[in-house]
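To start, the structure under review is shown below, and the notes come after it.
What you see is the complex with one protein chain gone and the rest in place.
Moving on to chain A:
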């Protein structure tokens, strides 16, 4: 990729959105199979295999793998789902939120795994689809629990507010719940991964460019670029875990908000 960029013209070509378009690996009946899709398939297999193997032969005194699986599952279950939704209603949503977290986690982490090195969740389609699922779930849960009228009434006209405020509050709450929430849910994840990948590309390609094409003192400055790339890779790993956590936490909080009859 970098050689293509350098061959494009004289001077440094900064990485941009074009670096997120991949040529198809192979085509099946007009359906182009690209690298992000490969990452999704590999990530799904990795998560499924990890939890299958960890839970295949459970023992009273867990082995290393079983312990790791239980810890990972338990951390999300307790700190995200049960803390925000509550033990009584939360149990139903544990499978969805935990799956969501680990699916997003592998798609994010693929951005710093050598060879793959592309966060598949930076493609807007994947977070958008997951946000739509969360959107359907929290609205369906709210309507089922409070009834269609009750859900809209509790959402748009929360009690305990002086009535003139409702002219402002009702459209805002409606707009926020139905449009802003899914949009920000999808955009936050996608753009975080996009920006993070772009910064990594910039550091590494800039370092490489200064080393190979730079004149004067530039080649001596290229370690700065590479060092920045290494440091930012670790930072990016932290951001990727955090963003998976935030997506799962916000989904859980939206479900919890829909479950509460009274604000």
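Just so we're on the same page, a contact is a pair of C-beta atoms (placed from the backbone, for glycine too) under 8 Å apart; a residue touches a chain by one contact, two chains touch by 3 or more; residues count from 1.
Going forward, contacts and distances are computed from a predicted model.
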| item | value |
| --- | --- |
| From "2-oxoglutarate ferredoxin oxidoreductase subunit beta", "Cytochrome c domain-containing protein", "Lipopolysaccharide transport system ATP-binding protein" or "ATP synthase subunit c", the hidden chain's UniProt protein name | "ATP synthase subunit c" |
| Selected residue (touches chain absent from view) among A:54, A:109 or A:250 | A:250 |
| Candidate in contact with the missing chain, chosen from A:65, A:113 or A:187 | A:187 |
| Hidden partner chain, residues of chain A it touches | 16-17, 79, 83-84, 184, 187-188, 190-192, 194-195, 242, 245-246, 249-250, 253 |
